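Left out: one protein chain. Kept in place: all the others.
Let's turn to subunit A:
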Amino acid sequence: MSDRIKEKLEILADAAKYDVSCSSSGSNRKNKDHGLGNTGAGICHTYTEDGRCVSLLKILLTNHCIYDCAYCVSRKSNDIKRAAFTVQEVVDLTINFYRRNYIEGLFLSSGIFKDADFTMERLVLIAKKLRREHNFNGYIHLKTIPAASPELIHEAGLYADRLSINLEIPTDAGLKLLAPEKNRKDMIRPMTYLKDQLIKTKEEGKLFKTTPKFAPAGQSTQLIIGASGESDQQIITAANYFYNKFNMKRVYYSGYVPISYDKRLPTIGTAVPTARENRLYQSDWLMRFYGFQADEIVNESHPLLDLDIDPKLSWALRNMDRFPIDINKDDYQLILRVPGIGVGSAQKIVAARKFGPLHIEHLRKIGVAINRAKYFISCKGFLQIYADKRADLIKSYILNSSKSKYTSSTTQQLQLF
């Protein structure tokens, strides 16, 4: 018995690992009636050897699937070991892992067996059992199965903290090529339903304290990077669209890990585009926390992100006329635009300058990366250096004064051309 559960766990955790989301924050479910668990601490309980956070028990209910999406390891035509958990097995694993402080909760997804509703029903049943029978108040993230009925999605929202549907392929053309059986509309419909429900619950919550929680950590989605030849502009534009149109809490970017000899995809052995993935996350942060518009980061004349420098520095070099920023006078929003100054440093600068003008030494102690910032700022006793030099020269000065962790991967790319 215990050997079979060990094997199942290995198969179904392995199959779930390409879903990069492992967030457990954004919800503040309290421990109620002396029960088990609460939510909101956003803790990573360990990290895998690839450096990713492990916060949740992330598994598939089953990896049996009626679909044959080329990019997916669980596709019907793939010759792999198949397994399925029972509802009770998932509940027991979650509770016992949680009680030992291994995890913040459960992230449950599934291959689609029989049909969408049949699969969705079982996911909901597990969440319901955890909440109702075990008074479990830890985090639950459920995958919404495309084309599942609104009633089931609604019920899922009553028990889960977060719901998500992965778009996976950023472009319609790519989806048609790689997952011809899948229909973009089947994914968009539940997203729209969730967005409306989330807004409705929020408004009702303002009026009635007793309004039941509905997916308090909102909805998220994932885009696979580097499987269908899409440009960074297409990815960032898609992400921006989903943030604005569907109030997404997060859009995740997952560098494609080759798992197939399918001619339509990068072959096995191709490097995972981790540098590009990192630049996309930096761009995502610029949009969410730094007040950047999507088209400031990528646009028709600049459709690809630089791999050798971060997108904020790249924007600054393309807009040298916007600098220097005066550290002691300019607004917070402008200080945020300076390469080498993050949100934390910008807040400290704005607080500290009330006590007196800041010098370059102050900035260094606050934690500003002076080697980059010095080309874009002025402050007490310091003028922007090389204000008259061309952007490409400044770029080379910066690259020479720092060592990127991606140096080897970018030089490899350059050699191709």
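Please note the rule applied: a contact is a pair of C-beta atoms (placed from the backbone, for glycine too) under 8 Å apart; a residue touches a chain by one contact, two chains touch by 3 or more; residues count from 1.
Here is the rule we go by: contacts and distances are computed from a predicted model.
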item: Chain excluded from display, named as in UniProt, from "Xylose transport system permease protein XylH", "Succinate--CoA ligase [ADP-forming] subunit alpha", "GntR family transcriptional regulator" or "DNA metabolism protein"; value: "DNA metabolism protein"
item: Contact partner of the left-out chain, one of A:84, A:177 or A:366; value: A:366
item: Options A:13, A:66 or A:343, residue touching the unrepresented chain; value: A:13
item: Option touching the unshown chain, where A:38, A:149, A:183 or A:282 are the choices; value: A:38
item: Hidden partner chain, residues of subunit A it touches; value: 2, 5-6, 9-11, 13-14, 16-18, 30-31, 34-38, 41, 43-54, 57-58, 93, 96-97, 99-102, 135, 255, 257-258, 272, 274, 348-349, 351-356, 358, 362, 365-366
